[in-house]
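Heads up, one of the protein chains got dropped from this complex, but the rest are sitting where they should.
We call the chains A, B and C, going by the order they appear; numbering starts again at 1 in every chain.
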Amino acid sequence: MIVVIKKNQDHKQVENLTNWITSLGLGIHMSEGENTTIIGLVGDTSKVDIDLIRSLDIVESVNRIQEPYKNANRKFHPADTIVNVSGHEFGEKHFQIIAGPCSVESEEQVVAIAHAVKAAGATILRGGAFKPRTSPYAFQGLRESGLDLLRIAKAETGMPICTEIMSEKYIDAFYDVDIFQVGARNMQNFELLKELGKLRKPILLKRGLAATIEEWLMSAEYIMANGNMDVILCERGIRTFEPYTRNTLDLSAIPILKERTHLPVIVDPSHASGLSRLVKPMSLASVGAGADGLIIEVHNDPAHALCDGAQSLRPEQFVDVVKSIDVMLPLVNKARD
Amino acid sequence: MIVVIKKNQDHKQVENLTNWITSLGLGIHMSEGENTTIIGLVGDTSKVDIDLIRSLDIVESVNRIQEPYKNANRKFHPADTIVNVSGHEFGEKHFQIIAGPCSVESEEQVVAIAHAVKAAGATILRGGAFKPRTSPYAFQGLRESGLDLLRIAKAETGMPICTEIMSEKYIDAFYDVDIFQVGARNMQNFELLKELGKLRKPILLKRGLAATIEEWLMSAEYIMANGNMDVILCERGIRTFEPYTRNTLDLSAIPILKERTHLPVIVDPSHASGLSRLVKPMSLASVGAGADGLIIEVHNDPAHALCDGAQSLRPEQFVDVVKSIDVMLPLVNKARD
Amino acid sequence: MIVVIKKNQDHKQVENLTNWITSLGLGIHMSEGENTTIIGLVGDTSKVDIDLIRSLDIVESVNRIQEPYKNANRKFHPADTIVNVSGHEFGEKHFQIIAGPCSVESEEQVVAIAHAVKAAGATILRGGAFKPRTSPYAFQGLRESGLDLLRIAKAETGMPICTEIMSEKYIDAFYDVDIFQVGARNMQNFELLKELGKLRKPILLKRGLAATIEEWLMSAEYIMANGNMDVILCERGIRTFEPYTRNTLDLSAIPILKERTHLPVIVDPSHASGLSRLVKPMSLASVGAGADGLIIEVHNDPAHALCDGAQSLRPEQFVDVVKSIDVMLPLVNKARD
Partner (left out) sequence: MIVVIKKNQDHKQVENLTNWITSLGLGIHMSEGENTTIIGLVGDTSKVDIDLIRSLDIVESVNRIQEPYKNANRKFHPADTIVNVSGHEFGEKHFQIIAGPCSVESEEQVVAIAHAVKAAGATILRGGAFKPRTSPYAFQGLRESGLDLLRIAKAETGMPICTEIMSEKYIDAFYDVDIFQVGARNMQNFELLKELGKLRKPILLKRGLAATIEEWLMSAEYIMANGNMDVILCERGIRTFEPYTRNTLDLSAIPILKERTHLPVIVDPSHASGLSRLVKPMSLASVGAGADGLIIEVHNDPAHALCDGAQSLRPEQFVDVVKSIDVMLPLVNKARD
């Protein structure tokens, strides 16, 4: 970390700062120039609060040299991490497709979709039981009974299940969920992340709507610092000024993440735009960018399931997407299970 | 709500949509033009998921006419709401200053600051016990024992206390907190909001980093829909592309909110920029924009409390800010207690 | 266009508004509800200033039903436009690669790169002569003499040339440039756009850093309204809060543009991130998303050309990118010349 001190500052205050830095167990390297004094911090700066130093009156600027994340950092773990979700591997040369309905609605619906997506090549079943909704008046999901329906579909098809957890108080109710999804709105729900870090279950960590890549990795770090190393990152679109799409899918985050971290990265092409007709092009784009997998919404009966029919594909469209992906995978040195 | 249907669409799909709309208890007004068919939805559309309709293939665009929030809507509640926090009123002609340390560190620290800010004109004491931190390696606050220190300061000074709650599991531990603060990162922690809606305690709801004004009001609506009408909104900066400030304080949100909602609105000038030297100008700017109050960080001993000294004012600087505010208040028809 | 009037408004002011609307040659359809009056504007609303109506005190909200762009609108021109750049076609089933150095530096450099990229499959040569630079102290390009060097490379290789124009005063100097590039910073330089609209030369219109898709199409409309229909759109990244990449490439803009407009769309994968190692993944992602071409920076001698070596590929890396693209093109029903 490099701290630049303003010109002509009170020596006492600079000394206070350097004393505080050394009290944190860090070394100091000072270089005094004509216009500025530069303090280099030597040692592990991951616990140093950069905003705090930046806010001091004597400080002109602060820059990190070292990343604040450790467990998630590729520097200290050069090989790709492979996360095993009940027999299906994410990372390195593996490519997995998670698919299923937006919301779990009935046994008939979820089982039918599960069979359809499995036949098409999906290896893990997704389905929303607890639904985070902007409006308190909107349908909030079937909640606990939705979990029961996912269990039935799992028993019927043998597919592991992936569903979203919105509060640490539901952890027990999720006992046989195979991969816990943390939604964009909870990416910095630190109390939840800490508890998920104590589990030995894979976590699918979606990027927050306005989260930088560094903050996202710090949220992964919350889980990993508590001992759970099985984190899969999921890009799902960030908030920008563009109104034609609900969010802007940030695909350049994928190669950037591949440099910074050893964790697997997948993409949700359904939610970013909110438009089902963008799922195919954005799925192919995600594969091209180097994603380790996709999570795609599929619904069964467009005539009756309006709610479902929104950003979801019909099974035959999903089959077509998977076929196109299969043509591309050798280009990026990956293969589906 | 106005739904525009694309040209030459399948009649069956349009019928599915109109049937679904009427099944929600809404009326329909169709008008067929040369290039487009327009469907007007008549009735209470607050439960209708606009993203869902937008995502249908037959739909070109959807626009809300009615706001999706009701309890928070000034249309249905034209008079300003006054929220009473243990004897201190927010809203209408009242102006309140909440002040105190960023983090509660010791009895000596919090009691000294409480006395100082009370003497200067603050009516409510703030102090962080549970701290949301981007890094798992950063200090997470004194937590439950921090609450105990706030209780001591309350007993010593008679000031009501305001502190942040990060999970619904701590509600019992907050039994004698006078106003529960919901931080920016938890603005859409819906499980937390629902539980706070069941309390009869004032809630200070900070705006999320990337939350639109409408989403912010919908989060207030979560609390109010569960019966708790005592919500105070707090603008604290939004995320933009500008790196010189940590966040961009959105002061035009204040007059906009004053039109849209009857709830009180205050501003946190300390956190948006992260720079204590911006607190005074941004406090005066907030008063000019029409805020109902401010929440300001104040620390006691700059020589020793580096951590504290960050975005916080010293007591004598705080006195100066309050004096300048007092000159301005008559201009905006407000007065301090 | 749908204008919603606030409750209980002065009839005189509403009448002023409706009179003004009819004076623009538009019809009016009024519907009075319990809480709101809705005015529908019937006819061609492309000349109506939506911001102006929105800003009236009596108006609650305004929404466009009709897009404000006409010549660029796919509704009125359903077939893909094919833009012919000196024999090379953009649009529909064609895929073109424009390649060359960031800045033109010497005859030797630009001719060598031109030969290399032509051999690898590029059909058009790019090269910066006039360089828009954030700093007045940075190299501003070889300017007119840079154009001369591009002419030499064109004569040597037979490749059409593409270079950026920064002011209408240089139009004469660009007499034999085959495609005029308008940079992101000039996307709303309307005086320049109007003059380019009078030419009969293809225009490569880059998206502004903070331009919505609609504004971008309106800038194309400026060119087309003046008679020049040969516009190619180029996505090059938008400004967001993410600091790890210089800009965020918005690839979902491609399928959205394909719905909205008949114009060809290409992608610049070099500039968005500013990192040459992202060029390959983002090129493949662009093809997957449906782009009609790419514009890629290639440099020749990494040991000496530091400036050039920045976001540019070496020729052998460029060959590898083109080979991978060729595998993907059949998937998206496209082929290179």
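In the analysis below, contacts are C-beta pairs under 8 Å (C-beta built on N, C-alpha and C of every residue); 3 or more make two chains touch, one makes a residue touch a chain.
The model shown is predicted, which means the values in this text are computed figures rather than measured ones.
Residue C:Met218 is the one among C:Met218, C:Val298 or C:Val321 that touches the chain not shown.
In the complete assembly, the contact with the undisplayed chain comes from C:Leu209, out of C:Ile152, C:Leu209 or C:Leu329.
By the touch criterion stated above, the residues of chain C touching the omitted chain are 12, 16-17, 20, 46-47, 49, 51-52, 54-57, 68, 132-138, 166-169, 185-186, 188-192, 194, 208-210, 215, 218, 221-222, 225-226, 239, 246, 274-277, 303, 306-307, 309-311. Although one chain is not shown, part of chain B still touches it, namely residues 210, 212-214, 238, 240-245, 248-256, 259-260, 272-273, 277-278, 281-290, 324, 327-328, 331-332.
One chain of the complex is left out; on chain A, the residues touching it are 2, 4, 7, 29, 31, 33, 35-36, 38, 40, 42, 61, 63, 65-66, 75, 239-241, 243.
We take it that only the chains that are shown with their structure count from here on.
Shown here, the protein chains touch in all possible pairs. Centres computed as Cα averages put chain B at a distance of 39 Å from chain C. Rounded to whole angstrom, the centroid-to-centroid distance between chain A and chain C, based on C-alpha atoms, equals 31 Å.
Annotation: 26 Å between the Cα-based centres of chain A and chain B. Counting partner chains per residue, chain A shows two or more touched chains at residues 210, 277.
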